[in-house]
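The complex appears here minus one protein chain, its other protein chains still in place.
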Amino acid sequence: MSFLTVRGLRKAFGTTIAVQDFSLEAERGEFVSLLGPSGCGKTTVLRMIAGFETPSAGSVTIDGEDVTHLPTRTRRIGMVFQSYALFPNLTVEGNIAFGLKVAGMKREEIAVRVKEMLSLIGLPQLGGRYPVELSGGQQQRVALARAIAIRPRILLLDEPLSALDAKIRVSLREELRAIQRELGITAIFVTHDQEEALALSHRVVVMSEGWVEQIGTPADVYRTPRTPFVATFVGTANVLPCRIEDAAAGVLSFGGARLEAGHPVSGGAGETVQMALRPEAIAINPFEGASNSLAATVRDVTFLGPVVRLRLMLAGDVAAVVDLHGEGARDLPEAGSAVMLWFRPETLQLLDRHGHGAARA
Amino acid sequence: MKPARIARAVVIAMGASYLLLPLLGVLEFALRMRRGAYSFDAFAAIFEDHRFQDTFLYSTVMALVTVVLGMLIIVPAAYAVRLHAPRLRAAVEFVTLLPLVVPAIVIVFGYVRLYGSDSFLPLTDSDFGADALLAFGYITLALPYIYRSVDAGLGAMDVRTLSEAAESLGARPHTILLRIVLPNIRTAILSGAFLTSAIVLGEFTFASLLDRPAFGPFMQLLGASRAYEPAALSLVAFALTWGLMVLIGAFGGRRRGT
Partner (left out) sequence: MGLGPFAVFAFLFLILPTIGLFVGAFQDADGTPTLANIAGLMTPVVANAFRQSLIVSGASAVVGAVCGLAIALALAGPGTPRFLREALLTLSGVASNFAGVPLAFAFLATIGRLGLVTIILRDVFGIDIYAAGFTVLGTTGLTLTYLYFQLPLMVLLIMPAVEGLKREWREASEMLGATGWQHAWRITAPVLFPSFAGAALLLFANAFGAVATAYALTGSFINLVTILLYAEIRGEVLHDANLGYALAFGMVAITGVCNIVYLRLRAFSARRFR
């Protein structure tokens, strides 16, 4: 039995449906990210788990207890907000101690716990400061400590890094990961930044327009995207419309070229399906005629540092992106030249033709 | 319903009633003039009274003069502070806050002493002098509100950047003021103008102590001698104030994007 079970969660605001049929089972100590663009419903799901929004349908169960209709106060969750939401009239210590004071803990015990929290977030000297005197990163750390101090069953984080500068975002992200792994606290993390989701999570839930697109480990979601949305939202992908020639053998055609997927694809012969190909999976091949070769014309070449990005045009006015790195980035072709692209069969992914892929754990 | 919701509704209801009740009371009273039946006799009586017409006209003209003269003095000052003398801002703001600290009666007392009959500049001796004194007094009363409104308007239009842009295109100072600044703070000026008018129209202290034939002293005088007409007057004054506030809300109110 999982620690957090969310079943069939749905939320409608008037005629707008913000969340459609959201289900998730998270294990104790697991870090799950809800990833998607603004308006996809991820924050609404989080707030329903927290108890700030009432679901139109569905249930939320934490550690065997059905909390769907319980007030937030009794759910024993901790939450970190995007805008920190620190109490301005209390010091750092006051903020961290707040939940403990309200619970009636003894003064000496509170002091011990607060000290513990301050050292956990690496700010042992700042206990007496007021929030207005702290930087954004420091404030968010205090907010985290405040949420953890009460020993919540689940930690909910609503885009906690989005308001911070890029450099702080990365360093705080690593700290957050370390703290969560060390304490083993179950965490649900909402973000629109795919790098954050991939770096922090055990599993990622990709969402779009209220629907779950795919649930999987970061590697799953990146290497085997199931829908066009996931393929293009998480990283970059080339999406090619291909014709199935032999479904069982996984042979397709694109613009006259023969492509092998290396595994069977579902569908009938003659059907057009969408195949995804990551830019870094493609090499520029001097050999012609081999299968999994595509003819292309180079549109432009951009040097990005660790990677050189080529934009090309394929047959049928389909645009493509290729990333070359390491030694493959020498001897670059010029804009306007014709090249051959080659990729290994297993890197070609079949995408579901309808949007919302089946959400398997 | 949640108890918090009920409490809020009750508080709002009580507050609204308290504010509306006296209006109801004064309306009912004003309609009582004719014995035995409700009528608008009280209103008719005041509108026909030539003293009402004279003093109302006087105060209206005075409001206009105050607005125009006030804007001429304050707008360039607010503009100058923003553009050329930001260090003087604190001093200017202090001055604009003084009328809120020093009560009107103290200010007019100062005028009477400084510009009265036995002073170096006996303005009160002549009608024109006294009228001028009253106008300046009203500008003083309205100063905090006009300045705050105009200053906010200048801030919202980022006057510094726009002035520099205009200057780089070859415009001279008075052109910038007339063609760039004024059109963009139009709503702020109107807002300040309506608020000033509301202040001037019903003002009593200055007009009474400077012995001018304004609307405020007329109302007070009427109240001392008549019963029903003052009530009708009160409603007319309230309707005017309300009308001006609505105009402010329509023009000023929440700032919209430039």
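Miscellaneous remarks
Chains: A and B, in written order; residue numbering restarts at 1 for each.
The rule is short, and it goes like this: a residue touches a chain if its C-beta (ideal position, glycine included) is under 8 Å from a C-beta of that chain, and two chains touch if they have at least 3 such contacts.
These numbers come from a predicted model, not from an experiment.
In the complete complex, the residue from B:12, B:57 or B:178 that touches the missing chain is B:12. In the complete complex, the hidden chain is touched by one of B:39, B:184 or B:241, namely B:241. Only one residue from B:62, B:139 or B:185 touches the chain missing from this view: B:139.
Annotation: of B:35, B:84 or B:172, B:84 touches the absent chain (contact as defined above).
Residues of subunit A in contact with the chain left out of this view: 50-52, 71-73, 77-79, 81, 83, 85-90, 98-99, 102-103, 130, 132, 146-147, 150.
Panel shows subunit B; residues 4-5, 7-9, 11-12, 15-16, 18-19, 21-26, 28-30, 72-74, 76-81, 84-85, 88, 92, 95, 97-114, 136-137, 139-140, 143, 198-199, 202-205, 209, 216, 219-220, 223-224, 230-231, 233-234, 237-238, 241-242, 245-246, 248-249 of it touch the chain omitted from the view.
In this section, only the chains that are shown with their structure count from here on.
In terms of their C-alpha centroids, the spacing between subunit A and subunit B amounts to 58 Å.
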